[in-house]
Structures are given as C-alpha cells and as structure tokens.
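Yeah, one chain of the complex is gone here, protein chain that is, but the others are all in their spots.
Labels run A and B following the written order; every chain starts at residue 1.
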Amino acid sequence: MDYSTLKFLGLPVLAWIPLLPLLGAFINLTLGRRLSKATIHTIAIAAVAGACGLSMWLVFGELWKAFKAGQGGVGIAQNVYTWIEVGNLKVELAFRLDTLSAVMIMIITFVGTLIHIYSTGYMAKDPRYAAYFGYLNLFTGAMLILVLAANLPVMFIGWEGVGLCSFLLIGFWYEREDYATAGRKAFIVNRIGDFAFLLGMFLLFWATKTLDFAQLKGTAVGAAYVQPFWGGERLAAAAAICLFIGACGKSAQLPLFTWLPDAMAGPTPVSALIHAATMVTAGVYMVCRLSFLFSASTTAMIVVATVGLLTALAAAFMAFAQTDLKKVLAYSTVSQLGFMFVAAGTGNWVAAIFHLGTHAFFKACLFLGAGSVMHGMEHGGSKTPGDITTMGGLRKHMPITRITFMISCLAIAGIFPFAGFFSKDEILAGAWGVHPPGWPLWYGKFLWGGLLIAALGTAFYMWRLYFLVFSGNERSEEAKHAHESPASMTMPLVILALLATLAGLLGFPHLTGIKLPSFTHALSSWLAPSVTPTWWNPGADGVNPGELIAGHASDPTILGLAAVALFIGALGIGMAWALYGRGPSAAVNRLVDGPLAGAYEASKAKLWFDEIYDALIVKPFKIFASGLYTVVDKLIIDTIAVNGAAVVVGLFSRMSRWFQNGQVQRYLAGLVVGAALVFFVTDWHQDPSFKYEIVGDRLKLTAEPGEGLLGATTKLRWDIDGDGVPDADASGKPYEAPQVFVLLGDTRTRVTLFIDDPITRKTKKVTRVLHVPTVVDPASGDGTPVVKEGT
Amino acid sequence: MSDILFNVGYGHFLVLAALLFLIGTAGVLIRRNALIILMSVELMLNAANMTLLTFSRMWGDISGHTFALIVIAVAAAEAAVGLAIVVAVFRGRRNVDVDRLTTLRH
Partner (left out) sequence: MRVLLLILTMLLTLGAVDAFAPSLAIADPIPAQAVNKPTRVNITKRSPHSDKIESKDTGMALLFWGFAAATLGGALFVVTRRNLIAAVMGMVGCFLGISAVYMMLYASFLSVIQMLVYAGAIMVLFVFVVMILNRPEDEPVAPTGRAGQAIGGLAIVYLVGRLIFMLMKVQPPNPLTAVQAPAPIELPGDILNTTEKVDWGSVKAVGWDLFGPGLFVFEAISILLLIAVVGAIAVARPLHEDQNNAGEPRDIPRDEAATNAEAAHSGGHA
C-alpha cells in the first residue's frame, strides 16, 4: 500500500500528527472555560497521546519498511495543498517523515505526553487550567509541524509557532511584571534569530530557486552551493551561517541565549518541555536537516562548532554561582546545546541527534524533578521555592524525586552506563577525529579539550546542585515540611529516569574489535540515510561528494577517549562532593571570599551579558523610540496633522462666521463687494472696439481690443473693404498693427477689426459703420480736404 | 474736459444716477438706524428711476416712463410697510438700532 497517498478524513495522514494537538488546543482555548478540569486535561493528553500513537504506528510500520528497503532518507512524503504559487516560487504545505524526523516526533510526542500528565498535578490549582493545556497542545502541534516540514517555509511556520507558544507559556503568569517581561524577552531575542533564518531562506531561494528539502539535497542543486558569494566564501557558507544564527536564537547559543535563564519564569513543566526537550532542540534539528548545506562549507561548520564550544564553556561557567534551582538547569541546557552544536559542527550529525535525545530524557527528568521539589517546598510554606540555599536534606522527604534526580545527574555527568555517557562520548570522539580540509589541523583536538573542560564543569555544578538540594541537613523550616509529590508527578519522573538509563544502549560506538549486538548501532544506522556525512566536494568528476567529515578512529583511541571522559566526569562529581557533600562547607566560603572572588562575581552576574545588551542595544533603541514618539507621533502626526487640520477648519469657520452673523448689512456688504468683484473680473474681457479719426488725408484706425492682459497679446487684423476677409496694404503686408493708416478712398463704410484671442483661441469681429466721407470734393480749393458725409 | 463740463449728454445723467445709487448703498451698509436705512433704500430706487428715464430718452421708448412710475408706486408701498414694521419693532424693543436688534447668539 502506497502510504504516500494515505488519507484520513480527506487530509494526508502525516498531517494528522500535528493536527491532533492543534485541534486539542483549539477546543481548549475556545471552550475551555466551560469545561471541567478533567475534561480539559483528558482532551489535551488524548491529543498528544494520539499524535504519539499515530507517529509510532507510522514509524514502526511504514517507515520501518521503507528503511529496510533503503528508502529511509526519502520516507513518506505527503502534500496537503499548494500554499504559495507566485512566479518562480512554489511552496506546498508538505510533510515528510524520514528517519531523522521520525526520531524527533517520537521524542516530542512521548516526552510531551509525559509532561502533559505531569502538568495535571502541577497546575491542578491554577485558575487558567484550560489556557495552559491549550497552549501546551498548540506548542506541540507547532513543534510537530516544524519537524515534519518538507520545505523551509513550512518549517518556518512551526519555527514561529513554537516561538509564539514559548512567549505565551513563559509569561503564563503575566500578572507578575517580571514574568511578562521574560516572555517578551524570549520572543524578541527569538525574533532576531528568525530574521537571520529568513535571510538564509531568501539566499537559498535566490541561488537555487527552490526551498524543498528533497530538491535542495539533490546533486542538481548542489552545484549552486559552491558558487562564490562574498570574499572567498561559498554561497553555502553565507546561507548556512544565516540559518545558523536563526538556530542560535532558537537554541539559545551565544550571543542570543539571554532569554533562556529568564524563561524559567514559566511553569516548570513548560521549562521541561520547551526549554529542555523540544523547542531549544529545533535549532539542532534544523542544522542536521540541512546537513547537506553545512557539509558544503567548512567555514560554516567551523563557525557552528566554535560558537557551540564557547557557549558550552560560558554557560557552564555561569552555572557555578547560581542559587536558583531552575536557573542552574537552564544554564545546563544552554551548555548541553553547545555540545550538540559542536557535534553538528564537526559533522557528527548522528551524535548531535543522539545527544539531543538523551538530553531530552534526562533534562526533562531534571526539570520535572525540580518542579517536584518546588512543589514540595511550596507545601512546606516556602515563598521562594526555587532557592537552593533554603533547601537541603530533602532526600528524607522526597525519595522518588531524589532517586530520579540522581539518575539524571549521573547521566548528565557522563557516567557509564547511563545515556549521557554514550552520547557525550560520541561527541568527544567525533571532535577528536575531525579533519576538515579548511580547518587548522589541531582544531579538532582543541574542540575536544574545550569540551572536556565543559564536561568537567557540567559534572561539577550539577552535583553541587544535587548535594545542596538533597544532602546534608535541612537549612530551613520549609524544607523540613516538604513532602513527596503525587503520583501524577512522580510517574513521569520514573519513566524518564528509566529512559535516561537505557537510551544509551542505542548508540554504542563502532568498535571493530568487539562484536556488539546490532541494536547498539541502531541509531546511527537509522539516521544515516537522512544526513550527509561527507564533504560536498565537486572534484574533477563534477558532482561526487568527497570524503567523510570525521574519520573513523581506531578502537584503542575510542576506548581511551571514553576512559578520559569517564574520569573527567567522576572528577567533577568528586570535587562537588568535596565542597558540597554535606551542604555548603566552610571551604566554599573560604574560596569564594578569597582567591575565587572575582570569578564568583562574574559567574553570579552571568558575565554581565544582560547588562551589556541593555546598554548597547536596548537603551539606544528606547531613546530612538521615544524620540520618534515625541517628534513623529506627538508633533507631526498629532499636533501638525490632526490638530492642525482641526485648527485650519476652525480658522476657516471663524472667517466664515465673520461673514454670516445675521446682520443684513453684513450680507449687503458682501453683495456690494461681490458686485465689485464681478465687475473687476469681467473687466478683462471687456468688449473690444476701435476708434477712427481722420488725420490729414488718411484715416487712422485705432484698435481697442479690451482691457487687461488681453490687450497686449492679441493679434489684430483689419478688414477695410468690407468683404469679410482681412486685407493687406498695397505692398502686400497685411494690416495687423493696433494703429493702421488707410487712405481715405480705400475704405468702405464697414470696417471690421478681427481680434484673435490668444487664450480662448477665438476670433472676435468688431464691425463698425464708419461715418467717414467717401467723396472728396475738390471744389473747396484751400488745400484742406473737404469731405462730404457719407453713410 | 470742457466738453464734458459744458455739454451735458446722457452720460452725465447716468453717472449722477450711479453716484446716487452708490451713496444709497453706502448708507445702507454703514448706518445703523433703521429709518436711515430705509431712506437710503429710497435713494437707490430713485437712482434706478433716473437711469430708466435716461435710457428711455435715449432710445425714445416711452415705456421707460411707465416703468419709472411703477417703481415709484412700489417704493411708496415698500416705505409704508417698512415704516410700519419699524414702528412695531420700536414698540417691542424701544430701539431701532439694527446692530442691537439681533436675537442670533453671537
């Protein structure tokens, strides 16, 4: 059966995976206020669990078959409808389930279901229960869209959707000003990343005219990646770096990570789902999804790896001095994401996804455990439930939480046989063995060393946290009254801890010497069809890809590196135990006040990132905005345009009011003035005429074309002999002057003056009957012409 | 110039009528006493009469005289009614100053 065309209720079956949670969100957000709490969480959990079941059915059914047939990279592709079709751009609302997205949807739906179940207990007393579950479902749906997208625009829909839900859920308790601000901060910082994502998308489209992943991966398009773009860089470098900046925003890397610690203002299950397991991993997923693009540019990969390393180190450093339970976990998340990006930067896509999965399990477990601790502390009466300085000795009161927390801490520290050991080891081994063409030769080792230091720090601060919370004696009254959480909350903890223990079995390193069961390499072989592990290198033969990005190390190297990692992890735990084993010891105070004072301050102040951003970016922006407000909004628009219009109207009305005041005399005055104006205006077209007089023996005709401007510019012609046609004199020159001398005998009695009006282009004729003598009597004899009146 | 002064033609009558008319207009516009305004209106009517008669003389048409007679009759009627109104207004307001005879709010 061709699953590509499988539909359910008219929609492709893949579309139902994100659609179920979206429907649940819709119902809860619109009708939720009228439903009971039980109904609400049943709908929500059913939606996510349904999505989980559906995805499991598809993955273990059809996709498994495709994988077996070697089509794992193609998977199931389904198109809902053509969304945009403009010119060259054709974007369909299409989903694709290949092996990579299969891993993601399993994690998302499964962990999501557990967190939904956990939330029923955690948020039981919240008045906006329905809104919470609605947002949670909405988030799950958006994340699934992101992961299942078959092209970049659809992925961007999901990208934005999870950003929105992050904002909604972080600022869930918006009555508190700082929580609402944290939500806004998350959204704005994400937005900066989104802008870079869009730029990368535009760049790719411009170069390749397509945005579909399957087409972008093809060799036909790949030639565009190696085109020079700017400086000596390839196009792939520019596009990949832009997209990576987008991933930085979403996955909280340097320098766009400042929102994640503040995001702890949201409810703890939200932090677990969004900021541990799913949303922050969207960036890693995106980079792995576009592995073919990143493999085309060593510059992009070095940028990714370096940023990841710096983030891992910086976040680990900041976690040392934090005293809020969730904030430590937040920095830990940032640090672990740095690990994942280093893995991606060294071309170790499988390791990145592997660590993503294991991190999802143990970090979710840690967050939920933190939630459980805080729940218990609240019960004990604490007003600041997350403050670890007031905790201690909780192992006696919350055993299940303690055990699961401990397991997760072991996992994150990278202790055998927990999941974190394997995934972290994969990353380290990959960094050690990478030999890209454009990198300095020692860079891989450098990355390995940095990651090792970060791993040491990770182990240290996580176990500092564990010891401060659970070991020693209670440091406050509230801690003494804390108690274990209900089963709805501890159940998911147990499940996640179990997963954190067992998930490592899927990702054993490839040891040539030892024969391992096939399932231990399940993950790498599962993911292999979907990612590109080789350099894009159109060599002499045109389009064939080049060599492997990360070389395959020998067995002793692998085992040696693993041992080093294990040792570092244990060292970290040991240091933490030494300093905090039974609560904060005197040694800590000595160190903090003494040689490590500066470092402690820097760590506590989060390396002053927030303050720097505030001074460099936020304050100038606020000044600019307030300047715009004062000048453009208040002055130009309000005062000049809007009020000014009213003032002009008032002015005109005042002028008109002067005129119409009910007094007849005023009206009459207007009448008189109007009459004068009429005279004045019509003056200019006064009727023309002409004068005549006898001068000597000639008749002098003087034209009066009319007053005003017309007089100077009109054209005049004379008709002397009364035939209606303008005449010319004896020499042939037409009579056109304003003053014309004509011999007395030459005229008839009707003389016509033709006036050509230059403006109206009309010709006026003025005909006058001249009372001039036409007969000259020579009989008078005194030389003066004596004339007879004629008509 | 001397011919204008010594040879009286139609224009002189017309100009006299025009001046009279404009003096009447000025009176209507400027004065505030209702009676004076009415008298100025009479002036204007007389000016019109003079113009009528001048043109009647010019074209030799006797109907101009008839027209002028009618105008005189109408002016009389109008003066009567106008004065009656002024008296009635004066009775109510003790005042015939048109500037103060306004009930329109300023």
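Please note the rule applied: contacts are C-beta pairs under 8 Å (C-beta built on N, C-alpha and C of every residue); 3 or more make two chains touch, one makes a residue touch a chain.
The structure displayed is predicted, hence computed values, not measured ones.
From the options A:Lys90, A:His379, A:Lys604 or A:Arg666, the residue with contact to the unseen chain in the full assembly is A:Arg666.
Residues 658, 666, 669, 672-673, 675-677, 679-680, 683, 693-694, 771-772, 777, 780, 786-789 are the ones on subunit A that touch the missing chain. Counting the whole complex, the residues of subunit B in touch with the unshown chain are 3-16, 18-20, 22-27, 29-33, 35-36, 38-40, 42-43, 46, 49-50, 53-54, 56-60, 62-63, 65-66, 68-70, 72-81, 83-88, 90-92, 94-97, 99.
Here is the rule we go by: only the chains that are shown with their structure count from here on.
Subunit A and subunit B, compared by their mean Cα positions, are separated by 83 Å.
Contact residues of subunit B toward subunit A in the complex are 25, 28-30, 32, 37, 98-99, 102, 104, 106.
Only residues 661-665, 668-669, 672 of subunit A touch subunit B when the two sit together in their complex.
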